[in-house]
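What follows is a single structure, and I will ask about it in a moment.
What you see is the complex with one protein chain gone and the rest in place.
Moving on to chain A:
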Amino acid sequence: MNLSVRLGELELKNPIMPASGCFGFGKEFSQFYNLNNLGAIVIKAATGEARFGNPTPRVAETPSGMLNAIGLQNPGVDQIFEQELPFLESFDTPVIANVAGSTEDEYLSVSEKLSNSKTVKALELNISCPNVKEGGIQFGTDPELAYQLTRRVKNVIDKPLFVKLSPNVTDIVGIAKAIEEAGADGLSMINTLTGMKIDLKTHQPIIANETGGLSGPAIKPIAIRMIHHVRKETRLPIIGMGGIVSAEDVLEFLLAGADAVAIGTANFQNPYICQEIIDTLPDVLESYGYQSLDQVREVAMQ
């Protein structure tokens, strides 16, 4: 079965990609399988300067999920450009670079720099990180700020721009529409939900940052619901994510209205998960009576 998909200008061999932050810059996972097999690679968020991130512990398991509060640790955009992107250049897989920042200026300069890389085929604007004190999510919870930032970033880059939405809002459709109006080329949804876990023995939150972003199968129904609602109101390509662990989950996201999917937390439980889902997806689609991804999309549009 031909699994190739088109997300606007972006052509992918298949709809499966690792989600930002769960895959570093690809090197570590290249020991498990050939990165050429992936539909795309979404690399870890870049900021203007190097960031150390939050104190540890930064992760905690929760039922069918996990909390994380890494805090956008990364070596800074220049180091990523010089030290991390050259490795990914050798693969025939589009790289989507995730962009974060504390201020609008930071978002703009990081986007511009990454957009100049020939390895980077699209940008993902991270306006939904729940784990940093400044910036990030404030741009993702206010439709007006989301509109302004998307528009300005779009003006300084010449690559497709996906905007990653936060589920920590009352009206995700309103944000999605504002971003579409601002000229974005696609949506990534959803980022993590803010959560907390308390240690019964110490009475303290386990995550040093107190709150963390909840991910994993626990949030899948929320992602499905949000994609389903947003799909009805926008024609933008959607990269769906939130708790995918199987090819059946991928089908569910496609039926909700996603065009491609990203896999995050499941990479930690099974480092081969992206490859395994790519391998099993054709059989799973066929078992539900689909001969192609287009057929799934047609059903999803009804």
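In this text, a contact is a pair of C-beta atoms (placed from the backbone, for glycine too) under 8 Å apart; a residue touches a chain by one contact, two chains touch by 3 or more; residues count from 1.
As a convention for this text, contacts and distances are computed from a predicted model.
One chain of this complex is left out of the view, and of "Glutamyl-tRNA(Gln) amidotransferase subunit A", "Dihydroorotate dehydrogenase B (NAD(+)), electron transfer subunit", "Cytochrome c-type biogenesis protein CcsB" or "Transketolase family protein", the protein name its UniProt record gives is "Dihydroorotate dehydrogenase B (NAD(+)), electron transfer subunit". Note on the undisplayed chain: of the listed residues A:73, A:109, A:148 or A:211, the one touching it is A:73. Residue A:60 is the one among A:5, A:60 or A:293 that touches the chain missing from this view.
Residue-wise, the contact with the chain that is not shown comes from A:216, picked out of A:39, A:140, A:216 or A:242.
On the side of chain A, touch with the chain left out of the figure occurs at residues 21-24, 28-29, 31-32, 44, 50, 52-53, 56-61, 63-66, 68, 70, 73, 75, 206, 216-217, 243, 245, 265-272.
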